[in-house]
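Okay, so here's the structure we're looking at.
The other protein chains are all here in position, but one chain of the complex has been omitted.
We call the chains A and B, going by the order they appear; numbering starts again at 1 in every chain.
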Amino acid sequence: MKSETGFDPALYDRFPTKGERPEGELEELERIWCRPKGWGWVTAINNNFIGVYFVGAAMLFFCLAGILALLIRTQLAVPMNGFLPQETYNQIFTVHGTMMMFLFAVPAVEALGVVLLPQMLGARDLPFPRLGAYAFWAYLVGGLAFFSSLFFGLAPNGGWFMYPPLTSMTYSPGINADFWLLGIGFIEISAIAGAIEIIVGVLRNRAPGMTLDKLPVFAWAMLIFAVMIIIAFPSVILATTLMELERVFGWPFFDALKGGDPLLWQHLFWFFGHPEVYIIFLPAAGATSTIIAVVAGAKLVGHRMVVLAMLATGFISFGVWSHHMFTTGMPTISTSFFSAASMAVSIPAGVQVFAWIATLAAGRLKVSTPALFAVGGLTIFVMGGLTGVMVAMVPFDWQAHDSYFIVAHLHYVLIGGMVFPFFAALYYWMPMSSARPLSERWGRWVFWLMFWGMHITFLPMHLVGLMGMPRRVYTYLPDRGWDVINLVTTVGAFLFGLAVLLWIIDMARNFRPFGDREAGNVFGGPGLEWIPTGLYSVRSIPVVKSLYPLWDDPQLSKDVVAGRYFLPNSATGERETLVVSALNAEPQYLQRMPVPGVWHVLAAVLTAAAFLLLTVQAYWPALVGAVGAVLCMMRWCWDLDRPRVADMVDIGAGIMAPTYVSGPRSHGWWAMVITLVVAGMILLLNAFSYVFLWSRDPGAWGSPPPMMATALLVAGYVGAAGLGWLSCKALALDRARSPVIATGLMVLATGLLCVVTYSDIQAWLGAGLRPSTNAQGATVASLLVWQGSLTGITGLMGVYALLRLVFGHVEARRPSTFQLIALFLGYTAGQGVFGVLLTHLFPGS
Amino acid sequence: MTEAVPGTSGWPPPVLDPAGPFAGPLNTLAWVLFGMGFLVLVVVLIALGVALFGPRKWRQRLGGETLVWAGGLAFPIVVLSALLIYGLGLTTHLTPDPEPGEMRVRVTGEMWWWRVAYLDDQGREAWQDANEVHIPVGSTVVLELDSADVIHSVWVPRLSGKVDMIPGRRNYMRIQADEPGVYGGQCAEYCGGPHALMGFVVVAHEPEAYAAWAARQATPVQTAALPSPGAEVFDRAGCGACHAVRGTEFNGLAGPDLSRVGARRTIGAGILPNNEGTLGGWISDSQSIKPGNRMPAYPVLTGQELRDVSAWLKGLQ
Partner (left out) sequence: MRGALVALPLLACVAACADKSDPPRQIAGADAARGLEVMEQVGCAACHVIPGVDWPRGLAGPSLEGFGDAPMIAGRFPNQPDVLTQWLIDAPSMSPETGMTAMPITDAEARDIAAYLYQLRD
């Protein structure tokens, strides 16, 4: 095998090492990764804690949204029911959908990744535990506040996809819609933070030797999931921002009277919204692939095909968004394309389903609760997939669209594709974090009640949809023949509710996390996560030689626990983990990991507070909160680029590795690049909005600023980026005055960027641009707002660099901070150039 | 139970009970799709059944990558390609561009009712009506779909699939009924508030009957009928600020045109039978019938006034 990094694979032969490990090593690990005390539970960042909190919060929101579902079904049990008033009902169905999608489904699978990935990959933790903890706290606080809006009658009532103009200021003057826009937009930021953590974690924190073809299928799923979040979620962030700008300042993005177009929202929303379905489905499918292999006692048949299928799903899912818009009067050529793509996306799903069936045939099913949930989920998902193929047929969709047929379809897909696999995963992996597994006897009841409850609820809905019942109706007239079906559906919903209730009781009886002991490998799984662990995760980090390490090497577990592999101790006396190369997982360096702290928690709470205060229009307190949040984040970043310790340390068996790496090899660089991809997606979608609205009414477009201004602005942006680059070069020279000169150049670069962005805005104002008059004004302004926001962040980075100099933290041996600032600055400048060229040259004067 | 609003019964399912050439192919397609779905489901369940409970020999045959290739790739590609070709053929057949000479009716979605304007040969508005579209049997009628406020969607399942009404855009929808009758419809896109109670009906007449109906609609209300106690109440209560009665001074535009309100099948946008009693109830307190609708309650009208105005409106036929 060719080496990727110059690491000699022959070194792997040194493991497992012989002989006993020295006394006190294990105790040191235990001390370093000790359990938090008192308030420490809040400041914890270790995935053993945050991951469990995360899953718990997701299940809390699942139950809350489930209660809303029962209220909905109670209202619809009989025609013209007076159980819920119209307005309350409209709020409840909106919040039910929103919570299930944004507060349960996505966070739940993300949480599963946070709990499982470090152990599954053989890492001590994911690479950015504080970012993960921040994402969790922001999500919890934001989600609870969002849910609470129901109690004040302030919950959004526009449906979970919030179509304008119904959600515009004209038709939704209250702050209800703002709760959705700010609350959800904010929670998406948390999802993106989690995705960054997962991408870098899966690619860089694997056990040595775990090449991509030995990467567990669940980790593949999480990787694809996270990449899809990075590409899809910027769209909903942009959409919510545009809508909020329209609501507050009257910038017409969606207002047809002033040149906007309600369909722009639909494009942006579904460009996020449809991949979202697969974002939810893929990790659950990864879990199913894992669990089916275990319960069948056979290796997954067609592992490569399953991985390729998941990649294909991720890819195709970005080409199907308009199938939510077949009734909007799109041209036949577009509907045909999206129809074909929507059908194509079912093929990789078929590959996975048949791979599962083949695996079951290859082994022999041992019946258990996870097995039941996995197989039951498979059948439900197939049924949902088949109705999905039906509605992908444009003419049939004209009938089914927005009827209860669709309600049935989407619940079959999501419950079969995500909820059942998620319960399978909960039952299967519970013994990994809990001292006791869940009860098998109760598990049977939970499964069968949920399985039949599901069918009784949703199967009849197909029919009532064909009978003409539209979705999102708070009631229906008595003489339309829908009564019996709705009553049956309601009964089914309560059976489903009963199943969840039983599960909660069983959790209370048996779930004992955070202990010294785990129930262990109850189901006989093959993954590294079943190696007995402490809070430090695995005792030593094994060399992985197989896709099913515990099945293929029965000794592995014992050797790992005995410390006979990588990093059996703490090489630096701190929390640390191995960073490996992305493809072949060759050890590259030792990452020193952060310790628990309060700053990320404060930052999360203050960010959430700032958004909520903004929602209730308390602008000054919101500003205070935002400033506080920024200060907390700066304080948190302060510890990222710490003074260096020993340059090279022994990471096991005498293999030496550096403790500090900067540039493209470092995990920080990777995270920054991914962040910039997010920013770039927002830019591209912004540009799409600009061109889209231009195409609606080209005549209304005015002249751009003069060519002279274009040239000067481009030169200014390029100059700022150049100064940032020079700053890094100056630091690398490592002379006595390098820190001062480098900092000076960096401050100059950020200052110049601020000046140029300001001039950019002024040039447009000088050309007579007013954001609220037409779509050109609005979309150019939104590009400038985005440019201004990133420039503002760059400005803060300049201040931060100066502070680092004052406190003596700028040195040539630690260039990471400056490199990352320069990278961000370079991107912002490039984005500025793109924006100037697009808006000045297209469509021209 | 009998229907208060004719044509809206749920059985047989209207999607599967087409009444015209623009719904018929959709029904055929639906059955083809159900057949496909059922077939695939059976195949998957049989494969799953064999994998779980089958004899050892059978299971060994299934337990390899061949099954994944055959079942996961080849099988769906064949089935889906066939479906796609068939379905795309239908799409083009059902959505030709509007042609000159076709009868046009402009339907505008409003929160939470339908403004219906009949257009003449030049595309000008001939007269307005609300919540009912009358068509002659056997000819194609193009509905021009607009929205006055938020997005709505027209759905008359027995005559056609649904098409959205989007502010700033105009969509077209074709309907044709093969038999005279009343065909129920409803708004399908959530439009806030009482979206659930935004129904309407399409009434198909024999061509001669349609011509007679249209001729009557096109003539203004006889002003001779005007000096009546009901018209006075209508005037005094300010109803004319929102409602128009052609041929009179009442020319409000916000609410439905009432020139021939007495002839409509329903009131309240397809939800209540139309008679003097229900008209009176609606005028007195429509909010208790359709909460959230834009018409205020008029509790100040005395019993006599209420009856007078209801009788007058019912007489506008």
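Everything below uses one rule, namely that a residue touches a chain if its C-beta (ideal position, glycine included) is under 8 Å from a C-beta of that chain, and two chains touch if they have at least 3 such contacts.
Here the structure is a predicted model, which means the values were calculated and not measured.
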Touch partners of the unshown chain, restricted to the chains that are shown, please. A, B
Determine which one of A:Thr490, A:Asn521, A:Thr794 or A:Gln831 touches the chain that has been left out. A:Thr490
From the listed residues A:Ile175, A:Ala392, A:Val500 or A:Ala671, report the one that touches the chain absent from this view. A:Val500
Touch with the missing chain holds, among A:Met162, A:Leu477 or A:Leu547, for A:Leu477
Hey, which of A:Ala44, A:Ala57 or A:Ala77 is the one touching the hidden chain? A:Ala77
For the chain that got dropped from the picture, name the residues of chain B it touches. 1-2, 4, 272-273, 275-278, 280-282, 284-285, 288-290, 301-304, 306-307, 310-311
On chain A, the omitted chain is touched by residues 63, 66-67, 70-71, 74, 77-83, 475, 477-479, 487, 490, 494, 497-498, 500-501, 504
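As a working rule, only the chains that are shown with their structure count from here on.
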Where the centres are mean C-alpha positions, what is the separation of chain A from chain B, in Å? 41
Which positions of chain A touch chain B when the two form their complex? 85-87, 90, 157-159, 163, 165-166, 170-172, 256-257, 260-263, 298, 301-302, 305, 309, 327-329, 332, 335-336, 339-340, 343-344, 346-347, 350-355, 357-363, 365, 375, 378-379, 382-383, 386-387, 389-390, 393-403, 463-482, 696
For the chain B and chain A complex, residues of the former touching the latter: 1-5, 8-11, 13-16, 25-26, 29-30, 33-34, 36-37, 40-41, 44-45, 47-48, 50-52, 54, 58-65, 67-73, 75-77, 80, 83-84, 87-88, 90-92, 94-95, 111, 149-151, 153, 155, 157, 160-164, 166-169, 171-172, 184, 186-197, 199, 271, 291-292
